[in-house]
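Following this message is one structure expressed as structure tokens.
The complex is shown incomplete by one protein chain, all other protein chains being positioned as in the whole.
Every chain is named by a letter (A and B) in the order it is written, and numbering of its residues begins at 1.
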Amino acid sequence: MKFLNVTALRIQNLTKMYGETIAVNDVTIDIRGGEFITLLGPSGCGKTTILRMIAGFIEPTAGNIFFDNQDITYVPPNKRLTAMVFQSYALFPHMTVAENIRFGLRMQKIPENEQQRRIAEVLSMVRLDGLEKRRPYELSGGQQQRVALARALAVRPKILLFDEPLSNLDAKLRESVRVEIRELQRKLNITTLYVTHDQGEALAMSDRIFIMNKGRIEQADTPVNIYKYPKNRFVADFMGTANIAAGEVVGYRGGIATIMTELGLFKAKAPGIMSKKVSVCWRPEDMLLVAEGGENVVKGKIMQSVYMGNCTDVFLNVNGRTIRAHVSKDTEMKEGAAAVFTVPAEKIHVMEGEPDAV
Amino acid sequence: MNDISIARWPVGGRGGSRFSIRINQWFKLIAVTLLFAIWVGLPLFMGVLWSLVDPDHPWSYPHLFPEKLSFYHWEHAFKYTDIVPAIGRSFFIAFCSTLLAFALALPTAYALGRMSFPGKEAIKIVILLPIMLPGMVVALFLGRTFIMLGLSQTYIGVILGHALLGLPYMLRILIISFESIPQEVVDAADNLGAGIWTKLKEIYLPLIMPGFLAGSLFTFIASIEEFNISFVIGSPSIQTITTILFSYLGYNFVRTSSSVISLILIIPNLLILFLFEKYFKSQYMSAALGKV
Partner (left out) sequence: MLSRKNNERLLIPLLLLPGVGYILVMIVTVLSMTVLQSFGFYNLTGESHFTFKYWMQLFDKQFVDSFLFSAYVGLGSSICSMIVCYPLALFLHAKFPGKNVVLPFIRIPLFVPALVATFLIINILDYHGLVNEILVWLGLIKEPLRMRNDQYALGVLFIQMWKNIPFQLVIVSSALEGIREDIKEAARNLGAGSFTLFTRIIFPLTISSALVAMIMVFIGTFGDYSVTKAAGPMYPSSMAVLMHTKAFMFQEWNYAACVGVVMIVAVIFFVACYTKIASIFTKSY
């Protein structure tokens, strides 16, 4: 099965107020047909509110939602042809697996034999063949999750919506299920909006990630760009551990800027940098342990070293600031000793303006 | 007090070995069983004995047990008294008032269980009024009003009254049932294209079914054992089993006949208790009975 009519989704100036509080603040999103988009952010950032407005459970205060240029902002939820996979799975407890899947098909008045065919099809898609007659409470959490997915896929929705669907699974299962979901989505070529607060999930699954904070979108880009070139401190911090230092551009030649920061002098690639006030940002795994300094040196005392299995996480005290570095798991890092690191110029990302006080 | 915790913390000077804990637990079972036997079993047993006393060998002091047993009083009660039609009347009234209470409670419980609006908590108190006010006051002055409306001494009058007393139980249990349906399940139905009627028929009704059964059983039992309204509004035209029993107990106490009627009155309730035991979940029990 392949979804031939892929639906594009456009959200225009969408705003939702609850009394005085703004849950979603003037958000505009354009999604191509077949794209897998993740809304990523901390709890309360408005990502679930957007999802629920797309499904039609909440009416926006202002703004519009379009499926392929058709305004569906005020269409009731049962007439939208979205399909949602809920955080709690929301399986109907009094129906069997097959009846759960059949529910949406019956609502669309799909003929009996076609219903049977589709139930079998989606169940084999999520690898639950033979469990038609089970009730939800007889299934494991992972199986329930896949029934929820099958139920959503069976109706062949225009838009597939996920509301933190993996948060009730254990860590190991989560990693395998996210690969499965992504594979299915690619195969079916179905426009998908996925809400999560787990950056690993977002990085692993998405075509594009929309990072949200306080009802606004902070940055929208591919996983690689979001991780490598965060726009501001919030994005940098949310996408994993980041070392950030504020500074001033003191020299600029051939696309390489020299920046004076509280941690010392840094040289970094910064094509087209405009302002004088900037921040530099790099990831702990990009720091190289060296014997003697060279360019972009970070020198400090080891406060704490934490064995992580795949690496050792080192907390350095540099001029009173804490800097994180990941070193090979086999390197011995004595707490209290001094250590010298360098950061390759191409690994340092320059953000314009002061880092936000997040 | 909690044996499990003793088992988990064996040290601590309480000196409970695993063996003595097991003894302790069996002791508890025996104590509770004995308690039940004296508290509930004995009165019931004596009631049964009294109903089986042979009229020619009266059971009196100083005999601890009757000399001879017979079914005379059972036969007598069924043959020569109003008891059989009264059972029919009581069940008819209970059935109708339960149905009426459910019909009235369903939409209201939906609103109180699933929608939010100002004054909701106050309304949840108001619906308790019929069981908060003294029963005889309600019966007497509802009866007084029914006299004016011509509803006194009619089935409709008694049914209306019993439905009023059953409504608080029905409403509270149904409200809890509606509240306990997760919003995401309703959203999922919406999301898959269900309209309001489909949601009602295929999601809400099946999911409140246990609550509906528990509420119906409560209302039904409340009606069967109700006395004040049956007495004031129904009798003497409509004699139910409670008013008949009262006439035996109150004006001329006939122990043997009373015991037969008492046992007849208990049997349906106990049947309901044991057949539908699983529906009397403690959440419904406490919803219906307590937590004002």
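The rule is simple: a residue touches a chain if its C-beta (ideal position, glycine included) is under 8 Å from a C-beta of that chain, and two chains touch if they have at least 3 such contacts.
Because the structure is a prediction, the values reported are computed rather than measured.
Peer 1: Among B:80, B:197 or B:274, exactly one should touch the missing chain; which is it?
Peer 2: Only one listed residue reaches the unshown chain, and that is B:274.
Peer 1: Spell out, residue by residue, where the missing chain touches subunit B.
Peer 2: 1-5, 9, 25-26, 28-29, 32-33, 35-36, 39-40, 42-44, 46-47, 50, 60-62, 64, 103-112, 115, 117, 123, 126-127, 129-138, 140-142, 144-145, 147-148, 160, 163-164, 167-168, 171, 221, 224-225, 227-228, 231-232, 242, 245-246, 249-250, 255, 258-259, 262, 265-266, 269-270, 272-274, 277, 280, 282-283, 285-286, 289-292
The definition used in the following text is that only the chains that are shown with their structure count from here on.
Peer 1: With chain centres defined as C-alpha means, what is the inter-centre distance between subunit A and subunit B in Å?
Peer 2: 55
Peer 1: Residue numbers of subunit A touching subunit B in their complex, please.
Peer 2: The touching residues are 55-57, 76-84, 86-88, 90-94, 103-104, 107-108, 151, 155.
Peer 1: Which positions of subunit B touch subunit A when the two form their complex?
Peer 2: 182, 184-185, 187-195, 198, 202-203, 206-207, 209
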